[in-house]
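The complex appears here minus one protein chain, its other protein chains still in place.
When the chains are written out, they are named A and B in that same order, and each has its own residue count from 1.
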Amino acid sequence: MRPFTYTRAENLGEAVAALAANPQARVLAGGTNLVDLMKYDVEHPAAIIDINRLPLKEIEELPDGSLRIGALVSNSAVAYDARVAERYPLLASAILAGASPQLRNAATTGGNLLQRTRCYYFYDPSTPCNKREPGSGCAAIGGVNRIHAILGASEHCIATHPSDMCVALAALAATVEVEGPDGRRDIPFADFHRLPGDHPEHDNTLKHGEIVVAVRLEGNHFAAHHSYLKLRDRLSYAFALVSVAAALDIADGMIVDLRVALGGVAHKPWRDTLAEAEFAGQPATRETFAAVADRLLAGAEGQGDNDFKIPMAKKAIVRALSQAAEGTPQVQSEKQLR
Amino acid sequence: MQNEKNIIGFPLPRIDGPLKVTGTAPYAAEYDEPGMLVGHAFYATIASGRITSIDTSAAENFPGVVKVYTHQNRPATASSDDAWKDEVALPGHPFRPLENDRILYDGQPIALVIAESFEAARDAADLIRVDYEAEEPHTDIEVEQAKSYPPPVPRKEAFLPSDPRGDADGAYAAAPHKISAEYVQAGEHHNPMELFGTTVIRAEDGSLTVYDKTQGSQNSQGYVCGIFGLKPETVRVINAYVGGAFGSGLRPKHQLFFAVMASLDLKRSVKVEMSRREMFYLTWRPPTVQRMLVAADANGRLMSIRHHAVQTTSLYEDYQENVVNWSGLAYKCDNVTLSYELAKMTVSTPGDMRAPGAATGFLALESAIDELSYEVGMDPLEFRIANFVDYDQNDDLQLTSKALDLCYRQGAERFGWSKRSPLPASMRDGQDLVGWGVATGVWEATLSPAEAKVRLFPDGSITVAAAASDIGTGTYTILAQIAAQGLGQTADRVSVLIGDSSLAKTAVEGGSWTAASSGSAVQAGCFEIRKTLLSLAQKLDSSPLAGASVEDLAIRDNRLVLDRNDQVGLSIADILGSQGMSSVEGHGKVAPDEEQAKKFVSYTHSAIFTEVKIDAELGVPRVTRVVIAVAAGTIINPKTARSQVLGGVVMGLGMALHEESMIDHRSGRIMNHNLAEYHVPAHADVQDIEVIFVEEEDDKASPIGVKGLGEIGIVAVGAAVANAIYHATGTRHRHFPITIDKIMEGLPN
C-alpha cells in the first residue's frame, strides 16, 4: 500500500470538490474493494476522501412511485428492505447471492457499482494488464481465463464485471444519479458500465470528480415473475461464473415484457434490449426461452478456459426464465436449483 | 473418585477450548514486546532465471524502515547442505532464502524488509524494483511428464515402489474385464487459516525465544541452530497453539529463517508473518498424473493391477510420496506392477499435505476399481468386499488388525446402500440426478519415537510435558485423558505442557502418529510413576503393598491401591512424604518395535459412502450425504476424533470438486493465489457428514492401541465423490477437481 492523505467529507459539495481537485484522489465507501486493491498495490490513490458521513444512507419513495436508494445504503440494508423485497425481489435476491453477510454489511450501493474486475492478472501488479496499466498488454488472453468474458470483449481486455447486484439493476433498468463539479446528472444503467474497447482502463462512464449519490428504480411488473440464478465454483462466497437476472411480465401465458441480464460474461452486466424485444408476444415456454438464450449468446466467443460459459449461459438463461415464468424464483440459501 | 470423565473413550470437550473460543490462546505471530521490529518478505515475479539488479533504495528510505535484506547483504549462514537439512528434509539441496541471484520458482522470497511497524514493512516492500534475466518456466505436468525419472535417492525405503509380483501384463491381457485410464490431478495448497508467522524475542544475553508456526518445535530449533551456528541452549522454540497446518508446517519455512536472521543481525526482537499470497509459493500437494491398468475375471476377482504415477517436484529437491504402493495392498491381487517417477518443474518443492500419497493414490485406485466393478457388472461395494485381503501382499506381512469389513457393513447399512439402483443415471430427485458412490481408504498407522514426562503431586494434580504439538488434533486433551486414566484422576487435574522445544523429545507432528506416540509415552510415564511409588511404598515398615507387583496396582482417590481390593493401599501423600518428596516423575519413552515390524504392519482403514445431487441441466453438484466408517483401533476421545475425520472429509470434498492451484504455464505463476479464487469448501458446501468408528482392538499398532486419525478422513473421498458423480450422470471424470463445467459437459443428453 502507498501512503495517502485522509479526509472525511462532511457534505457532498465538499466531497465532489475534493475529488475533482485531485486526479489521484478516490472516494472511500465500504472499502471492501478499494482497501483490498490498495493492499495488493493495484490502486494507489494519493488521497482518500471518506464519504461515509454523507447523508446518502436513505431508501426513499419518490412521488412517481419509484424507489431511490442512497449510494451509501449497505448491500444488506437494500436486500432486506421491505419495499425492495416486495417490489424488486430480483434485486434483493441478486445482492444475497453475492459475497458474504460481513461483506454485504460493509459494502455500499455506490461501491458495488464501482467495484473492479476480479481478473487474476488485474490483481497481480507484476503482470501486463491494460486495465491496470494502459498499453502494457493483456495477460489474460492466452492465460488462465476461466473467469473471463465471452461477450463484448476486445483484444485489449477480456475482463468481466463481478457484481451480482448490478446484474439485477441492469435487468430492472435502474437509473444512476451522480453529482459532479458540473452538478447532477442521471445515467441510465445500460450506459453506466462500458465495454473495454480500446480503453479498458475505464470501467464506466463516470467522470473523475463525479460521485454516485443514488440509484433509482421505477415501478415495474416483474415482482411476480423473476429469478436470479448464479452458477459458481462453490456453493457460496464465490463470484459468478455465469449469473442470470431474469424478469418477465406475462399475460395469458404470453410474454408482455422480458428482461435478461447476464453476469460473469462481459465487461458490464450484459443486456440486449433489441433482442429482448423480439420475444414480446411469444408464449412463455421453454422453447421460447431457448430461442432467447441462443439469440443472446449469438456473438459469444470463448477464450479457451472459459469456453464452457457459452453453453452454461444458455442453459442458465433457460432455467432462470423458466423459474421466473413459474413464479418459483431461486432462493439464495437453497442450494438445490428450482 | 473415578468417574467416566477420566477415562479413555469419553468425549471430553477440548481442555484448550475455553482459550480458543475466547481468543486468548496465543498463536505464533501474536507475541509482542515493546520495540518489536516487523519483517515483510518480497518475492520474485519470474519462475526461472536470475536477478540482474535489485534496487531497494526507495524501500530503505521509506519512513520506519530499518533494513532491507537481499542476497547481496544478507548475513553469512552455514554453507553445507547438511546444516540446512531439517528432520524431514528431502533428497536434494534444501532451499536457502537469499542464497544468491538464482530464481528457482515464482514467488521465491528475494528480499526482506525490516521496519518499525507492520504497515511500514508491507508498504516499503512494494517499492523494491528488480530486473531479471528470465528463463523459460516449466510448470505443466502433462508436458513435463515426458521427462520423468525414477527418484535416484529415495526419500524413504518404504516409498520405493514395491517389487512387482506375478505377471501383471500377462494377466491383464488374458482377463475378460479391464480398465485402462489416466487420472490427472491439479496441485493443491494447504491453506491453513493461520498465516505462517514467527516471533523472535531476544533476551539481553542474546538468547532467543522463537514462537514459530510449525508442526515440530524441536525441528525448528535444530534447523535454526544448524543454519546460524547457535547453541541449542540459546534457542527455545514454542508452538503452543498452531492454527492448522495439515503438513505445511512439517518443514521450516522462510519466515522462521528471516525472523531469526534479522534478530541476530540487528540484535532486536523481530516478527515476520507471511501474507496469504506468499502461502501459495510454498509446500503444496503436487500436480500428478497416474495411469491405471486393472483387470478382473468373470467373477469379479482382481487379476491384475498396474499403477504408474508421475509427480511434480522442484528443481532443487526430489519430493516423494507413497502414491502407488497402496494399489498393491488395498485388495487381494496376485499380479501387480507399481512404478513411481518424478518430473522436475520450476516450482517450489511440494510437501506433505494431509494423507500425502494416499490422498493422491486412492484417487486413481478407487476410481479405477469403481470403473472395473461396472465393467464386470457388479455392485461397487460387493466388488470391493469380494477382493478383501487380510494381509499385506506387498511385503508379505501380517496386519495388526483390519476391521475394514465392519466399516463396509456398518457404513453401508447406515447409508442405506442396499436401496441403490445399480445403473448410472437411474436415480432422481426432482430436477436432480442422484448418485451414490463408495470408496475404500487406507492410511499407515505408525509410531514415531516419543518421550513424555509425567509428574504426580500429592494432591493428585498432574503435569504432562512433551515437545509434542497440537495442530488442532486434540493433543492437549487426549494426553490429559491418558494421564488421568493412568494415575486415577480426573482430566481436569492434568496440566498439559506441549509445544515447546525444551520439553521431552518428540518428532514433528505429522502422519497421524502423535496420538499413538506421545499418548503411549504418557502412558509409559504413568506406569513409571506407579512403579516408583510402589518401590517407595515397599520401603515403608509393614507396608500393606509389600508383596504387590506393579501390575496389581491402581491409583484411586489419591491412593496407591490393589486393583482388586482398594481397601489395601497407601495415600500418595504418605508415600511421597515418607521420602520427603514433593512429587514423583515418570519419564515415558516409546519407539517402534523393530522385532514386531518384521512380522506385522499396521494400517487404519475406512469405507466412505457419498451421495451427490447434481442439477440435471446445469450440473451444479452438491454432496448431500457422507457416511464414513473408520477402523482406527482405540478411540481415546470420540469428540475430537470425529472432528478430525470430519475435517479430512471436508478437505476431500474440496479436492474432489474445486480446489485447484491454477498455473499460467507461460509465466509459471499460480494465478489464483488467494482465498477468493482458490476455493476451499465453505459452510454452504458441507451438509451431513456422519462418522462411524467401528470396534477394532489392536494391541500391536501402539501400546495404547491407537492408530491415528489425522489423515484417514481425506483418503479416497475424492474417488468416492467421483464415483457418485459417475453413478449420477454416467460420465466418468478423471481430471480433478471435477468442477461444475466438467460436470455440466458430462450430463446425460
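Quick note on the criterion: a contact is a pair of C-beta atoms (placed from the backbone, for glycine too) under 8 Å apart; a residue touches a chain by one contact, two chains touch by 3 or more.
Keep this in mind: contacts and distances are computed from a predicted model.
S.K.: For the chain not present in this complex, what protein name does its UniProt entry give, out of "Respiratory nitrate reductase subunit gamma", "Spermidine/putrescine transport system permease protein", "2Fe-2S ferredoxin-type domain-containing protein" or "Iron-regulated ABC transporter ATPase subunit SufC"?
M.R.: "2Fe-2S ferredoxin-type domain-containing protein"
S.K.: Looking at the full complex, which residue from B:120, B:186, B:237 or B:412 touches the chain that isn't shown here?
M.R.: Considering the complete complex, B:120 is the one touching the chain left out.
S.K.: With the full complex in mind, choose from B:647, B:668 or B:746 the residue touching the hidden chain.
M.R.: B:647
S.K.: Could I get the residues of subunit B that touch the absent chain, sorted low to high?
M.R.: 13-14, 16-27, 30, 32, 34-35, 63-65, 116-120, 123, 190-195, 241-246, 273, 275-276, 471-474, 639-640, 642-644, 646-651, 674-676, 680-684, 686-689
S.K.: Where does subunit A touch the missing chain, residue by residue?
M.R.: Touching the missing chain: residues 1, 3-6, 8, 28, 30-32, 35-36, 38-40, 48, 50, 52, 76, 80, 99-103, 105-106, 235-237, 332-335.
In this section, only the chains that are shown with their structure count from here on.
S.K.: Which positions of subunit B touch subunit A when the two form their complex?
M.R.: 45, 119, 122-123, 126, 430-432, 613, 615, 617-618, 620, 622, 657-658, 662-664, 666-667, 669, 671-674, 676-677, 679, 681-685, 739-741, 744-745
S.K.: Could you please specify the touching residues of subunit A with respect to subunit B in the complex?
M.R.: 1-3, 41, 118, 120-121, 123-124, 126-127, 139, 142-144, 146-147, 231-239, 241, 308-309, 311-312, 315-316, 318-319, 335-338
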